[in-house]
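Note that one protein chain of the assembly has been removed; the remaining protein chains are unaltered in position.
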Amino acid sequence: MKNSIRQSIRTGVTFGIVHIFFILIAFNSMISVLIAKLSGIKNPGEIPAPKFYIAFTLLMGLWIGIAALNKKHSLSVGKKLLLSFTTSLTTGLMAGVLDVLLAIILVNKVFIRDFLTVLSFDFIKATLFGMTPVMGTIVTVLCFVAAGVAGGALTILNRTEAVQKFWKNIISWFKKQIEKIQYLSRGKYHLFWQIGGISLLALVAILLPMQWGSYWNYVFGTVGLYVILGLGLNIIVGLSGQLVLGYIAFFAIGAYTMALLNAPEPHNLMWGFWPALLLGVLLSALSGLLLGLPIMRLRGDYLAIVTLGFGEIIRILLKSDVLTNFTGGPRGIQNIKGPMFFGIPFNSEVDFVYLIFAGVILAGFVYNRLKQSRTGRAWLSIREDETVARATGVDTIKYKLLALAIGAAFAGLAGGIYASRNQFTGPDEHALMASINVLSLIIVGGMGNIPGTILGAFTLKGLPEILREFANFRLLAFGALLVFMMLSRPDGLIPSSRPKYDPPTEPAPEIDKKEATHGK
Amino acid sequence: MENSIIQVQGVSKIFGGLTAVNNVDLEVSKGSIYSIIGPNGAGKTTLFNCISGFYIPEHGTVLFQGEALNGRSTDAICSLGLSRTYQNIRLFSNLTAIENVMVGQHPRLRENWMDAVLNTKRCRQEEKISVAEGYKWLEFVGLSEFANAISGSLPYGAQRRLEIARALSSNPVLLLLDEPTAGMNPQETLEMTALIRSLRDQFNITIILIEHDMHVVMGISDQIAVLDFGNKIAEGKPAEIQKNERVIEAYLGPGGAALANKYRRKKAS
Partner (left out) sequence: MNDPAPLPLVPKGDNNLNTDTAVMKKQKKGSKLLKLLRPALGVVVLLYILFRLYQVLIVQHEYGADTWTRLLISGLIIGGVYALIAIGYTLVYGILFMINFAHGEVMMFGAYAALYSFWGFKLINIPGKETNFLNAYPVIAIILAFLIGMTVSATLGYFLEKIAYRPLRKAPRLVPLISAIGASIFLQNAAQLLFSPQLRDVTNPDILRRGVGWTIVINGNDVILPYTGVFTFILSIILLITLFILVQKSKLGRAMRAVALDKKTAALMGVDVDNTISRTFIISGALAGAAGVMWGIHNGLVYYYVGFIPGIKAFTAAVLGGIGNIPGAMVGGLLLGIVESMGPAALGINFQLKDVLSFVILIIVLTFRPSGLLGEVLSEEKV
């Protein structure tokens, strides 16, 4: 028991530090604003009424109380509540100390905003719930403790048999529904259901973009582009195991090809969307090959920095004045003309969503075919053990270059569509962060499989758009999410599984003796 | 030797100050089982690495079916019909067993990435061939029920057999096995020995073996070479090697030959 108490105090201290951090970045304000909006107040302003700050504190306390009982102790109810109490008391006391310090700053009118920007006097007053410092501190501690014990009680309740059974019933209900769907798609009328399902999806895909407005079209379009990027990077990193950190450079090449061939400045070539797109894809593939040549001998982490360098080189070249005459310089290229489909302009926002969907389907199809082929297996063998793969007959250099070229081509495709949709592209859009974003989304989503890439794109690109409320904290949460995901689910949200092969039922065709040499 | 399949001529491998392999000559006749033995650190695996293209020897040449192997990349050497296994098992651990064997067939097949994307006839045929051949070799080594298991999760003995299946699926004419019975119990060792013998008997594959288990070596080898500190100190049939004093001294140390004689006489009496 003593050990558990000590552990509770340690947990309490950790949460105390977290709480202090939250206060110092005004996270409590943001949550309070959120709660205020949820409770119907239209414009709570930056610093809403104190009761919402109390709500924040109560929520923190609740969380702490639940976390205190993370480990499944075999202790009595009373002892468990004691643990929750201890943890939340520890945190509460630390919060109290912070309140006292803040009060001192407030009372002495110390202008500490130069130091820590959030600590305006209004903010401090709100954090103290608008009460006198002493009252505010006491209320803080009480809130923590009360909510903490409540949280502990909730956890205990949750773990009782009755509640556990309740959850199990819900989960099994869901599983049954999924089984029903699977049965339908494989049963007697499976063809009917499959066609029906796909038609429904297609209908939704066609009608929805026309209904839900520009914002969602833009967001889903962006997510779709990132799916294409994710699949391309999956070929390079996920399948062939080459850690490339400058991937966005290929995207830039595709985008700039589209831009330079379709904008009035700087060249006024106006070649049209489709030729430019095709050329962009080819140029990207070619640059993938060119990047590959010097890096073939490099080991994993050297590879990473060189490819990062390559990405930066492209960006700096595009941004510098040196090549302005050719590339439009730091201001980028504007007024890129949109696609035409047999003479009809095809450039409304809805059309672009269709275009991106088509791109995603194409990319997904190619990726899927490659993954389950001799080429895909060669890539995987390189990823697993390059030296042995080579000795097993795989021409590792050729296949590594191939992966780079094809992966780059995907990025070129996405880049071309992107530039056309946004009607603008500039060097700052193709920075290192973008490469990191794509890498993160395939790893968080689940490397090597298509659903994982889609989910990753949604999570890391779609979600922040949806959660615009959290404006300032988006990147902070993003970083924390990455760390959290790696600690809890390093295989990604949808881990890859290996394909299953059934024993052959009919004798296999003979290897064509004419061709039956050791091919490469 | 007329029907020698591989000739190692004067091969030396030097690492900085250390001569790991010193001027070794070998000749292996087609369809035979040739063992290389010697105390630990004698340079056996280094010699294997020189033959299979992992190391480039400082001196000497290796002739495989008349072709010089020197300087060729390991994938080119594999395409010529030489496969190997490794002292520390090196499977593609995250792939399934059958996928490992399917990778082994890579040099025999012709399907390229465009075939895959367009799902051409060649692609469809070769996929069928890959699966069929995969199962064939898995069955041969007795692993067909593990075909879809992740190879890294297989038991040790199964992993060794899988490595052999992978080496076989490129239809080699020469197979290099590096300590195939390492870590195996007597039963598994017997099975492995039978497997190796059947490779030669059924498929006419020449086998070069590095082994420590003398029962295995003496039991199936046609010829044995003994290395010690990088030098070949003896070569011959099993019976000759067993009596060779230099060999005994290499294993047991100086004076070992006399000791062995003493005990042999004792046994006889």
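The chains carry the letters A and B, assigned in the order they are written, with residues numbered from 1 in each.
Convention: a contact is a pair of C-beta atoms (placed from the backbone, for glycine too) under 8 Å apart; a residue touches a chain by one contact, two chains touch by 3 or more.
These numbers were taken from a predicted model, which means no experiment stands behind them.
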**OP:** Using the definition of touch stated at the top, determine which of A:Val141, A:Leu308 or A:Ala378 touches the missing chain.
**Re:** A:Leu308
Subject >> Chain not shown: contacting residue from B:Asn112, B:Ser151, B:Gln223 or B:Asn244 >> reply: B:Asn112
Original post:
So which of B:Gly81, B:Gly134 or B:Pro180 would be touching the chain we can't see?
Top reply: B:Gly81
**OP:** By the contact definition given up top, give the residues of chain A that touch the hidden chain.
**Re:** 21, 24-26, 114-118, 237, 243, 289, 293-302, 304-306, 308-310, 312-313, 316-317, 319-322, 387-388, 395, 397-398, 401-402, 432, 436, 439-440, 443-444, 447, 472-473, 475-476, 478-487, 490, 515-520
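In this text, only the chains that are shown with their structure count from here on.
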Subject >> Rounded Å distance between chain A and chain B, as computed from the means of their C-alpha atoms >> reply: 47
Original post:
Can you list the chain B residues touching chain A in their complex?
Top reply: 52-54, 73-75, 77-81, 83-84, 86, 90, 92-96, 98-99, 102-104, 106-113, 115-117, 119, 123, 125-135, 144, 147-148, 150, 166-167, 170
Original post:
Okay, in this complex, where on chain A does chain B touch?
Top reply: 366, 369-370, 372-378, 380-381, 384-385, 387-396, 402, 406, 498-504, 507-509, 511, 515-516, 518-520
